[in-house]
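One structure is given below, encoded as C-alpha cells.
A single protein chain has been omitted; all remaining protein chains appear in their positions.
The chains carry the letters A and B, assigned in the order they are written, with residues numbered from 1 in each.
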Amino acid sequence: MMVAIAEIAERTEGNDNVLKIRNLSTHYFSRRGVLKAVDRVSMDLKKQEFVGIVGESGCGKSTLAFSIMRLIQPPGKIVEGEILFNGKDLLKLKDEEMRKVRGKEIGMVFQDPMTSLDPLEKIGDQIVETIQMHEDIGKNEALEKAMKLLESVGLPGDRVNYYPHQLSGGQRQRVMIALAIALNPTLLIADEPTTALDVIVQEKIMEILQNMKEEGRSIILITHDFSLAAEKSDRIVIMYAGWIVEMGDSSKLVKEPMHPYTEGLLESVPDIWLQKKIKTMPGFPPDLINPPSGCKFHPRCPHAMEVCKREEPPLIGVNERLVKCWLYK
Amino acid sequence: MEILKVENLKKYFPVQKSFIEVLFSKELEFIRAVDRINFSVEEGEILSLVGESGCGKTTVGRMLVGLEEPTDGKIIFKNKDLTSLRGEERRAMHRYLQIIFQDPYASLNPKMKIGDHLMDPLLIHGIASNNEAKKMAIEMLERVGLVPAEQFFNRLPYQLSGGQRQRVAIARAMVLKPEFVVADEPVSMIDVSLRAAILNLLLSFKEEYRLSMLFITHDLSVARLVGDRIAVMYLGKIVEIGGVDEVIHEPKHPYTAALLSAVPSFEKRDLRIDIKGDVANPRSPPPGCRYHPRCPFARRECREIEPDLVGDTHKVACHYPLEIRVD
Partner (left out) sequence: MKGIGDTMEVKNLATRIFRPIIPEAEGRNMVIAGLIIVIVILLMAILADLIAPYNPTKLAGRPLSPPSLENPMGTDNLGRDILSRVIHGSRIVLVVVFSAAIVSMSIGVPIGLISGYFGGKLDRAISMIMDSMYAFPSLILAIAIAAVLGPSVVNAVVAISVVYVPTYFRMVRGQTLSLKSRLFVEAARAAGAGNTRIMSRYIFPNLVTTAIVVFSLSIADAILTEAGLSFLGFIVTAPTPDWGFDLSSGRPYLPSGYWWMITFPGFMVMLLALGFALIGEGLSEVYAPGRER
C-alpha cells in the first residue's frame, strides 16, 4: 500500500512530536565548491522516542545533529528549512534565546569527551557551573545535584572531586552525559558517544541512554554502527550522501530493508550471532561536491534503472516506512 | 603443521617517571603489556586475537614482526626462534612475515608513489629486478582492485581514500607472498560499507596463498567472521582460546561471556552475565586471577591463585569455567 508523504505527516501530526525537521539543508562552502552535507532533510521525533541515525562518515548525520543545536560553524551554514522544537522554530530564535535552549531543552553528548571537558577543573565544578548558568541556586545545592547526576549515570558521587584525566574514557563519557542532562532537557542528542570506547563500556553507556528515555526524554543516537542502532532504538533513520534514504521501525527495517543501500549495508556487516557470509558493496561513497546525478546512490546500486540516473527519487511512504527510491514508485 | 608458536612471550614497558619520582624511589615500575602468553597458529589458519583497548593485543603483533623486542619468551616461526636472530638474519625473515596496520593514513609514506611502496619490499629482499618488480607491483595493484593499475602506480597516497590506502597496505604486505601476516585492526578505520570488501580481500589471499594470519581486533563479530580460532586477551593474558564456534557458543571464561553479551547484534543474545567496574591498571594487575575484581563468580581461590590456561583444543584460564551454550 502506498501513501503520500503528506498523509503520513498528517497521521503523525497532532501526535506528541517533540521535534519536527522540515526541508533542512546545511551546506559547507569551500574553494572547490558547495558541499551539501544535509540536503533537504525532513524527519520527526516523538516524545520518549529513541531514534538511531545511521550512516557512514560524511553522510551528514553529525551535521544534522549540529544543525539542530545550531552549532554549525563557518564555512558551514544552514541554508534553508525549519527545525520545530515543541512548536517553535529554532532557526528563527535569536542567538541569546538559542543559548537557553541548548542544555536546558536539548542536551548533546559528543564523540570525544576530552574536548568538551576542561582538564584543569574538577568535574563537580564543571557541572555546578553549568547548573548555575541556567538556574539560580546556591553552590552547595548545585554540588549536591551534581553528585546525584553522577550517580544517575552510574558513577560514585565522590567523583565530583576528580579531574577529567583521573577518569577512564568510559567514565568521562558518563560525566558528559551527566553534564548534558544537568538541566533536565527533554531531548538528548548523542553523536557517536561510544565510538572511542570498548563494547562493554558501550553497553553500559547505552543502558544509561535507555534509562534517560524511560524517564521521559527523547533520544537521538547518531552512529555508524547499524547493529547498535538496530538493537537500541525504536526507529532508524538511514542517511546517505546528505539524504535520508529510509526510515522506519527498527525491527521491521532490519527484517525487511527496502532501500538498496540499507539492504547492502545489512549484507556487508558481520554479525556475531548470524552465520552468514558478508557481501561487498560495490563502489565508494560519493564526492559530495560533485555528487552523482539523479539518485546519489545509483552508481553503487544493483537495481539502478534509467530514471535513477536522471531524476532524484521522491521520498515515498510505504505502510509505516519512508523510502527514497524509484523502485517503490 | 604449526607455522608459528609463541612460548611464554612477555613484554614489560618501563613506566616513564617524573623527575621527583626518580629522586625518591629507586624501584623501576613496569607496564605488563603482555605477560607470558602461549599460542600457536597452524599453516593456512587464521587466529583472531580479541580484546579491549590496552589488553596488549597490538603489542603481541608488533613483537611478531620485530617492531618490539620481547622482554622474554620465544617466537618460533618456521622452526626458528626469531628472538635469537639478529640484524640481517632477522630482517630476511620479514620476507615470510608481514604486517598490515590499522591506520591507512599513517602507514604510507606521503612522499612516495603507490607503486614504489609495492616495489620496495621486492627490491629489499632481492626477489626481483627493477623491471620485474614493477610488473609484479602492477599485477598486485590489479589483484587488490586498484584499477587502472598503471594510474594508481604513479599516484601519491594523499590522492587515495582510506579504503584505497588500506588496499595498498594489503598489497604491500602480500607482494612478497608471505606465509604469515599480522593484521592489526585492518578495518576499524574504514567506512562501514567498504569493510566487507577489505575483509573479503584478505580472506581471498588466505585461500590463494594458504596464508596463516594473526587477526587482531576488538570486534568479536569480525573476529568470528574471519577466524578459524579465537583467542581472548585480558590485561596482558590470554584467558580463553579455541575454535570459533566453541568460543562463541560455549564460552567458558566469564569475561568472554561478558564481551559476547555486549556485542551489538541484529539478533541480540542476552547471556545474563554481568561485569563490574573498570579494567585494572596494567602497572599493578590484581593478584590471583586478573579478572576477579570484575567477575560476578569470583571466589577466594580466584583472589589468590592465578589460573593457568588449560584444556584440550578449547583452553580457558579460569578456576570455575562456565558451562553454558548459546545458540
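Please note the rule applied: a contact is a pair of C-beta atoms (placed from the backbone, for glycine too) under 8 Å apart; a residue touches a chain by one contact, two chains touch by 3 or more.
All values reported here derive from a predicted model rather than from experimental measurement.
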(message) Using the touch definition from the header, name the shown chains in contact with the chain that isn't displayed.
(response) B
(request) Pick out which of B:2, B:103 or B:228 touches the chain that's been left out of the picture. (result) B:103
(request) Kindly state which of the options B:91, B:135, B:210 or B:276 is in contact with the chain not pictured. (result) B:91
(request) Would you mind spotting which of B:10, B:125, B:218 or B:314 touches the chain that isn't drawn? (result) B:125
(message) In the complete complex, the non-displayed chain touches which residues of chain B?
(response) 65-67, 91-95, 98-99, 101, 103, 106-112, 116, 120-121, 124-125, 156-158, 169, 172, 176
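Criterion: only the chains that are shown with their structure count from here on.
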(request) Would you tell me which residues of chain A are touching chain B in their complex? (result) 56-57, 168, 170-171, 198-200, 202-203, 224-228, 230-232, 254, 264-274, 278-281, 284-285
(message) If we count contacts the way the header does, which residues on chain B are in touch with chain A in the complex?
(response) 52-53, 161, 163, 191-197, 199-200, 218-222, 224-225, 248, 258-269, 275, 278-279
